[in-house]
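Every protein chain of the complex appears in place save one, which is left out.
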Amino acid sequence: MAKVRGAIVVDTERCKGCNLCVVACPTNVIALHKEVNGKGYNYAYPLNHDACTGCVSCATVCPDAVITVYRLKPSK
Amino acid sequence: MSDSTILTPQDIIERGELVFKKTALLTDNIMSYCPGCGHGVAHRITMEVLEEMGIGDQTIGVAPVGCSVLAYEFMNIDMQQAAHGRAPAVATGIKRVYPDKYVFTYQGDGDLAAIGTAETIHACNRGENIVIIFINNGIYGMTGGQMAPTTLPGMKSSTSPFGRDVQMMGHPLKITEMIAQLPGVVYVTRQAVHKPALVNRAKKAIRKGFEIQKEKKGLAFIEIVSNCNSGWKMTPVNSNIWLEENMLPFFPLGDIKG
Partner (left out) sequence: MEEIKLMKGNEAIAEALIRAGADAYFGYPITPQSEILEYLMTEEPYKRTGMVVLQAESEIAAINMVYGAGACGKKVMTSSSSPGISLKQEGISYIAGSEIPCLIVNVVRGGPGLGTIQPSQSDYFQSVKGGGHGDYRLIVLAPASVQEMADFVQLSFDMAFKYRNPVLILSDGLIGQMMEKVILPPQQERLTDEEVEKRYGSWATVGKKAGRERNIITSLELKSERQEKHNHKLQAKYREIEKNEVRFEKINCENADYLLVAFGSSARICQKTIQLGKAKGINIGLIRPITLWPFPSEEINKAADKVKGILTVEMNAGQMVEDVRLAVNGKRKVEHFGRYGGMIPSPDEVLTALEQKLIGG
């Protein structure tokens, strides 16, 4: 059965690089970028975006509400 | 057509459905909390509950002194800032003149269980129809990490540099269990926000608290055991591990009453 696909958008300028989403993601999608944002934080980004299932775990634990999540159900 | 290989995130975003975005009841101000602090999550789920219940325009929040004193910069509702320890009294004043509006306090452990102990206990004992959200991170965060009433035995802080000495300072105060004894308090629970499942459970608890207020049944008291990575001098991820291994055994999660 084709699996549900997900995608996240991180507001990289507001992310504080706290790493909580990285450890919360069940499929290891997210990593902290080597680059830093305007505040000097290594921001989170969907490194392995194909593995994202849109389960919202990351956004749920994000203290700064910087992650938006989309989900695409497999077409019949 | 197998869609697993050729779909890009952009395809998913365009063709998929939006399943999570920041609630409109959070302002666009960047939160002043340290990276990884549980306050941010607690703020968000509280505002999400108000949004889902459609009561943002009838709710007045009270944030006293503590890290969350600036809550009114992030909560997009009418808010009052209260003196340290006095939020339950301020909230009583609001609720008594606005019995049909929603009132909640959002307090830290120093505020609620040290300087504000009397106001907390008496608002609860009167069964004020408000929600008290109590963030317990076992330390005074805003002022730089001093010992709080809920600092654990042996736990270091800037005013217990060699660890809390229970001979000198007594044991951590289980204020929530004390509050549960008061008849006016109909719902008492202890939650956490450092794991997705726990966040969802905490949100349900906050929702239950506001439903109780809606039905005018009495006071709902919601403790959230949370981290303070800067005060505890740990990374956010490690602070949540430390929390599970040290805070939760002393402050067990779950509904205590109602």
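The first chain written gets the first letter, and so on, giving A and B; residue counts start at 1 in each chain.
Here, contacts are C-beta pairs under 8 Å (C-beta built on N, C-alpha and C of every residue); 3 or more make two chains touch, one makes a residue touch a chain.
Keep in mind the model is a prediction, meaning the values are calculated, not measured.
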Exercise for the section: Over the full complex, note down every shown chain the hidden chain is touching. Expected result: B
Practice task
Can you work out which residue in B:K22, B:R86, B:R190 or B:K203 touches the chain that's missing from view?
Solution key: B:R86
Completion exercise
Of B:I13, B:V41 or B:I77, the residue touching the omitted chain is B:I77
Handout entry: Among B:T23, B:T46 or B:T59, the residue in touch with the chain that has been omitted
Key = B:T59
Fill in the blank from the handout: Sole touch to the unshown chain from B:K21, B:R96, B:K214 or B:K233: residue B:R96
Completion exercise
It is residues of chain B that touch the chain not shown, namely 56-60, 62, 69-70, 72, 75-83, 86, 89-94, 96-98, 101, 118-119, 121-122
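Assume only the chains that are shown with their structure count from here on.
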Fill in the blank from the handout: chain A residues touching chain B in their complex are 2-3, 5-9, 14, 16-20, 23-24, 41, 46, 49-50, 52, 54, 56-57, 59-75
Handout entry: Footprint of chain A on chain B - complex, ascending
Key = 2-4, 7, 9-13, 15-23, 26, 30-31, 33-41, 44, 193-196, 199-200, 235-237, 240
